[in-house]
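In this view, the complex is presented without one of its protein chains, the others remaining in place.
As written, the chain order gives the labels A, B and C, with residue 1 at the start of each chain.
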Amino acid sequence: MKLLEQQLRSLRSSGRKALVPYFVAGLTPDWTQHVEAAVLAGADAIEIGIPFSDPMIDGVVIQEGVLRSLEAGTTLDSICKDLSSLSTHVPLVAMTYYNIFFHYGLERAAGKLAASGITGAIVPDLTIEESREWHDACDADDIATIFIVAPSSTPDRVALLASGTEGFCYASARMAVTGRSADAVDAKRVIADARAISDVPVYVGIGIGTPEQARDASMVSDGVIVGTALVQLILDGGDVRAIEDFIGSFRLAIDTAPARSDFLSDAEE
Amino acid sequence: MKLLEQQLRSLRSSGRKALVPYFVAGLTPDWTQHVEAAVLAGADAIEIGIPFSDPMIDGVVIQEGVLRSLEAGTTLDSICKDLSSLSTHVPLVAMTYYNIFFHYGLERAAGKLAASGITGAIVPDLTIEESREWHDACDADDIATIFIVAPSSTPDRVALLASGTEGFCYASARMAVTGRSADAVDAKRVIADARAISDVPVYVGIGIGTPEQARDASMVSDGVIVGTALVQLILDGGDVRAIEDFIGSFRLAIDTAPARSDFLSDAEE
Amino acid sequence: MSESPSFMSSPDARGHFGEFGGRFVPEALMPACLELEVAFRDAWSDDAFQLEYRTVLKEFGGRPTPVTPLPRLSDRLGLELYAKREDLAHTGSHKINNVVGQTLLTKRMGKTRVIAETGAGQHGVATATAAARFGLACTVYMGEVDTKRQVLNVFRMELLGATVIPVTSGSRTLKDAVNEAMREWVSCVSDTHYCLGSVMGPHPFPWMVRELQSIIGIEASAQLEEMGVGTPDLVVACVGGGSNAAGVFAGFANTSARLVGVEAAGGSAVGKGSPGVLHGMKSLLIQDEFGQIEEAHSISAGLDYPGIGPEHAFLATSGRAEYESIGDDEVLDALKLLSELEGIIPALETAHAVAWIMKEAGGAIPKGSKVLLNLSGRGDKDVAQVREILRGER
Partner (left out) sequence: MSESPSFMSSPDARGHFGEFGGRFVPEALMPACLELEVAFRDAWSDDAFQLEYRTVLKEFGGRPTPVTPLPRLSDRLGLELYAKREDLAHTGSHKINNVVGQTLLTKRMGKTRVIAETGAGQHGVATATAAARFGLACTVYMGEVDTKRQVLNVFRMELLGATVIPVTSGSRTLKDAVNEAMREWVSCVSDTHYCLGSVMGPHPFPWMVRELQSIIGIEASAQLEEMGVGTPDLVVACVGGGSNAAGVFAGFANTSARLVGVEAAGGSAVGKGSPGVLHGMKSLLIQDEFGQIEEAHSISAGLDYPGIGPEHAFLATSGRAEYESIGDDEVLDALKLLSELEGIIPALETAHAVAWIMKEAGGAIPKGSKVLLNLSGRGDKDVAQVREILRGER
């Protein structure tokens, strides 16, 4: 079991729901301070978005963030360099499209990530069927490969993905690109299917935009991923303080959630 | 033999070459005075152009004249009415496209022309093959039907046309619409062919724009027709006096021609 | 192969279809008309010419064009509709059938150049196309108004190596382009053929062009047979000069099929016209009380002609075919309906035929009738115009 998964499993054992913010790396010059602020405000792990020119599964907000970052000259190398100055104890997970790693060279990329303290990778356009080479490249560097399950995934596929994923299983809350609001029914089935197969932690992402949605999602999962809303905040000029407040509000909502969620029952009405 | 031909034959017998100006009827309110001026200046017969919307064989100048006349409201009836005030001793020949007569009714049209003192008709789009009905309609009213022979006419066709025509045989001087200058070679052959078949007077038209051309053409034929240059004069605002001068200059050139023409020998060079 | 059914048989020796047709041209053009008639008679009965004509139409022109069932429009209208797809022929309309024949004939006569008139530019583009293919020089006369309305078709002709001459006389549209082409022909008959674009003009054009277009009807009737449809109850085509209609009618004239030609209301020579003589032929024409030809007015340039081919005048007066007319406003709806339901954007000309079918389905066309629509051309040339009109309406 890779380090990332060990850490996330023990987080779950501690009874704490994971809060995982997503940042577009290089979006602002001080982006690593944003990351630190998020950790300070209660983030349990960080998704480091490595910009790609054709972010196929991302919505307009993240596209905009990615584009700005690219215009600023962000590369995999520049991100890793920035990360060397980051001091944090929480796990870092890279999120990017496959071509970035493929073009860099898979083993070289995995080594680079590891050297920068990254212990996991989400590659939304890397299907499990095509993941063998990447997986092999990661093993030496103890990088976990995280797969996404979708509401459209058949039970067979959820089983395949939930057993193949490392670190956590990324349950997308709805059939949509990032940045649209969550759909309770969609999330519910995927999570149930994944849990039936594996005891890997399951985090809900895609469509979690408000503390309330985060709270509701956390009640049926082991953690939540917050992307678009945070990127929007930064695009709008939000500073370190604003990020702390933002993450803090999500933390609070999650930590004060009742035992059972309306997130599911609401949707069933 | 129709009256027109009798008159034109006796003109020829008198040794005089015929000068036949063409007028767009109705082009100006005082167009009949223009006709009278031309007669005064030496015209031997007049072509009365009855405007038709689609003057297929006419060049731009006559088209323009026809259009203006139509815009002024000219009709076959209005022309005939105008003609009732005309006092002249020379033959009048109508020139128009077949649809004008066809639409009016052939017999009615022939009767109308006759009642207005017109004794011949040139209908350039009425082929001899299609002329039977018109011919029949004209007989009762002693209207002569004048056919045109063209440089492209085969000897057979020249024979057919020269024997079918009444009044005179209209030899077009070149393969072109009215308003382009004459081509000696073209005219020469047609005239020779016509003369070989028939002793009907042969007049040359189409492309006679200057007194010199008229003089040359008259030397190999029995008369000349002047259209475009005269219409241009009138379009340019030429008055009765200008018309007299214009026709007079043609008359003079024709009457002072030497016995044998350079019109033909030039062309043979 | 070359014979038309006997109802639409050859005209008489001087080119008459009943009281219509004939030759009404300046003497300067008579020899060319006679030469053309002889050449065409000779070629048309020559198997080698027929083979070449058919081969070029097949390999170059895209024939046979299919017959397409129109299931969704049929459902909507309660009819059984089929379309003969001249829109799929090279250059986008039936015009290519005619020009391929005439350019082959031009070469056979030893001439090296063609001239043509054009309205919207379809016939001009087709002529320029065939001229390019056979290495003939080509000049196209086009009303100045039309050259401005159809800038792209002018450019298309130029790309094909043709010279386009804007005609500035008269109404500066199709009628005047014909006048001008005739005028020009007078001065160059010896090396130039006038490639007339429809079943009009002096004999032998109306007959020759019909023969060259009859491939439409001959193919369609065999195709309907093969598809198990048999003889349609109705054959419908739009009518400008009438060449696509004559071509498709020729395949059905001796069957029980009703034949319907659809004119533009503003150019309805049968509906509003009377006998007259224009452009070398006696036919039905729109004219005023004095015999002056009136200008046609139609949303579709290809139907913007004040006359109709003489054989149609004959078919109309003899009752073998019926002629109806459709106004501009009905045309756009028909164009949209065929596009949306069948995925075929028809030419505005063709849309007149569609509009009449839409209007009369269940009325003059009994429910369940088998109807063959001659889809004379594609609408690509018209979309800019249609877009402007629909925008204006908003």
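Rule of thumb we're sticking to: a residue touches a chain if its C-beta (ideal position, glycine included) is under 8 Å from a C-beta of that chain, and two chains touch if they have at least 3 such contacts.
Treat the numbers as computed from the prediction; the structure is a model and nothing was measured.
Asker: Which displayed chains does the hidden chain touch?
Answerer: A, C
Asker: Among A:Tyr22, A:Tyr97, A:Tyr203 or A:Phe246, which one is in touch with the chain left out?
Answerer: Considering all chains, including the one not shown, the answer is A:Tyr97.
Asker: Among C:Arg41, C:Arg113, C:Arg133 or C:Arg320, single out the residue that touches the unshown chain.
Answerer: C:Arg133
Asker: Quick one: say which of A:Thr75, A:Thr88 or A:Thr210 touches the chain that got left out.
Answerer: Of the listed residues, the one touching the omitted chain is A:Thr75.
Asker: Could you list which residues of chain C touch the chain missing from the display?
Answerer: That gives, for chain C, the contact residues 58-60, 62, 65-69, 72, 85, 88-90, 92, 128-133, 135, 151-152, 155-156, 159-161, 335-336, 339-345, 380-381, 383-384, 386-387.
Asker: So that we can see where the missing chain sits, which residues of chain A does it touch?
Answerer: These residues of chain A touch the chain that is not shown: 52-60, 63, 67, 70, 75-76, 97-100, 102-104, 124-127, 129-130, 147-154, 157, 161, 172, 174-177, 180.
Operating definition for what follows: only the chains that are shown with their structure count from here on.
Asker: Using the contact definition stated above, find the chains touching both chain A and chain C.
Answerer: Both-contact set = empty.
Asker: Farthest chain from chain C, going by mean C-alpha coordinates, please.
Answerer: A
Asker: Would you mind pulling out the distance in Å between where the CA atoms of chain A average out and where those of chain C do?
Answerer: 66
Asker: Rounded to a whole Å, what is the gap between the Cα centroids of chain B and chain C?
Answerer: Computed value for the inter-centroid distance: 37 Å.
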